[in-house]
Each structure stands twice: as structure tokens, then as C-alpha cells.
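Here's a structure for you.
Omission of a single protein chain aside, the complex is shown with its protein chains in their original locations.
Now for chain A:
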């Protein structure tokens, strides 16, 4: 979950998010280096009494500042494309979970075996217990088994929504009439929070998502108890 005054991304819970986090560090470092170089050059330009009024051409520096940015862009593009293709790898999921966006709550369906479905409403601020997170807690969490590849199918029953869980690197639009697939694989158990990420009306900010990742045996007990 997000913490107050947080500076970076949330801790990664899936392998893809880990890759994205490192990629973000790599790219941000390049951006910081370029920005500090430019800032340094501007400051030296503005704090010198030296002048040079007879510049005709500058072939060498022009070549450098063409080739070097091209190399930097390639150094950004290669890891980016690697991760993009990694996200599209074919994997065989062990479980399929559907989520339907509504105004203003999510509903979840686990129909591989029996028909298990339930709604997930945000807990209003007045009803929070001590220690619970404002605008993030829900009455029924999405319980899932840890370390298993899960196929998530996302759609909507009314307007556009978006199902997002930042620590797993997931954000998929919920479009009425369309079934969008994404793959979920959490490496460690715990609670992972997300919020609706597409404007959907007055309570768009009040329809969060909470994933509860547990070992398989707990998941089986929970799903049996929910039927």
C-alpha cells in the first residue's frame, strides 16, 4: 500500500513489477544525469564574463550531441521492450477470476468449479476500525492463492472503470462489452491495495480493490466457506 510522503513506487509483489521498478530506477537515473548536466552547463554559461562572438560551426560537438542521445535512447528502449515482451509471455494459469466494475463497487466471480461471486464495497470512513486504511478497505477482499499464475478477466457492467493494483504492476481497463485479460502472480502473501483508475462518476475515488494473498490451503478453505 502507499505510505505518506512516499517517494518511489510501492514494493514489488510480482516479478514483472520488480522488473518495472528496476527499469524505473535505471531511466530516472539517466534523467537525473541529463538534467544535472544541463543545469550545470546553464549555470556556467550564465556565470562567466568570457564571450565568443565568432562561432561559425561546431561539427565535433554537434556530432557528439547527436550520437550520445541516440545511444541513451537505445539504452532506455532495450530494457523497456524486454519487459514489454515479458508481460506478453504465454503462461498457463491455474485459476481464473473475473471482476466486473459497477458504479461504484467491484464484484468478483470465481467460476472454475462452483459459482462463487460477491460484491466488494469500500468501508465508509465512519465505520473503519482502528488501524484500518481510509478509502482503501473493503468489506469482502479478493482472496487469492500466493505463487500461482492467475488469469484475471476484467469487464464492466455500466461505465468505464479500471482495475489497478500498483504493487503487482497491474492496471487494466474495465470496458462494458469487452473482456480484458491480465495475469496476476504474487510472490509473497499479504494485503495489496489498489483503487479504481478510470473516472466513473461521483464515487470513482471510493471503490478500492484489496487482494488478500494466502497459501493455497487457506484459499481452498475460504472459497469453500464462501459458497
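Keep this in mind: a contact is a pair of C-beta atoms (placed from the backbone, for glycine too) under 8 Å apart; a residue touches a chain by one contact, two chains touch by 3 or more; residues count from 1.
As a convention for this text, contacts and distances are computed from a predicted model.
Trainee: For the chain that's not shown, choose its UniProt protein name out of "Sorting nexin-2", "Cytochrome c oxidase subunit", "CHP1 protein" or "Small ribosomal subunit protein uS9m".
Mentor: For the chain not displayed, UniProt's protein name is "Cytochrome c oxidase subunit".
Trainee: Considering the complete complex, identify which of A:8, A:131 or A:177 is in touch with the unshown chain.
Mentor: A:177
Trainee: Which listed residue (A:2, A:76 or A:153) would be found touching the missing chain in the intact complex?
Mentor: Result: among the candidates, A:153 touches the missing chain.
Trainee: Quickly run down the residues of chain A that touch the omitted chain.
Mentor: Interface residues of chain A facing the absent chain: 90-96, 98, 100, 109, 111-113, 115, 117, 145-148, 151, 153, 155, 157, 172, 177-182, 215-217.
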